[in-house]
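Here the complex is missing one protein chain, while the rest keep their positions.
Our next item is chain A:
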């Protein structure tokens, strides 16, 4: 199927790659179907990405940067209760993949570790969970970006 996106133009995606979030994401309950698009440099297709875009199928401008939080916070674990596993249709915890949504404030990328996305990779069904663990906030710094040296300076 072809989808329209603001950031990538028209994108062809296989129907089997669609991720369904039956409850949407918090604050975006109406948008339930997404695809993951690699953020990697298109000129280096063999490079593995650390970031992906979670792109809405229905709203071209709606896309979130997501990443694997354990790349940055090795101690991060998302507790999933048996009842939540049922809700996600998870028969094994090995089918659960966790992403967090990335935001940029100033020159720091932050991750929302309090509201992780848990995806059942077998059924491609996902949910944004809310953790009560106060160690993990909505704005955990992941990486500091180095500003390009200014090419002009004021005289």
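Here, contacts are C-beta pairs under 8 Å (C-beta built on N, C-alpha and C of every residue); 3 or more make two chains touch, one makes a residue touch a chain; residues count from 1.
To be clear about the criterion, contacts and distances are computed from a predicted model.
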Given that one chain of this complex has been left out, which of "Translational regulator CsrA", "Arabinose transporter permease", "NAD-reducing hydrogenase HoxS subunit gamma" or "Protein translocase subunit SecD" is its protein name according to UniProt? "Translational regulator CsrA"
Which candidate, A:2, A:30 or A:81, sits in contact with the chain we can't see? A:81
Going by the touch rule given at the top, which residues of chain A touch the chain that is not shown? 7, 25-28, 39-41, 47-51, 61-65, 71, 81-84, 86-87, 101-104, 109, 112, 114-115, 128-130, 132, 138-139, 143, 145-146
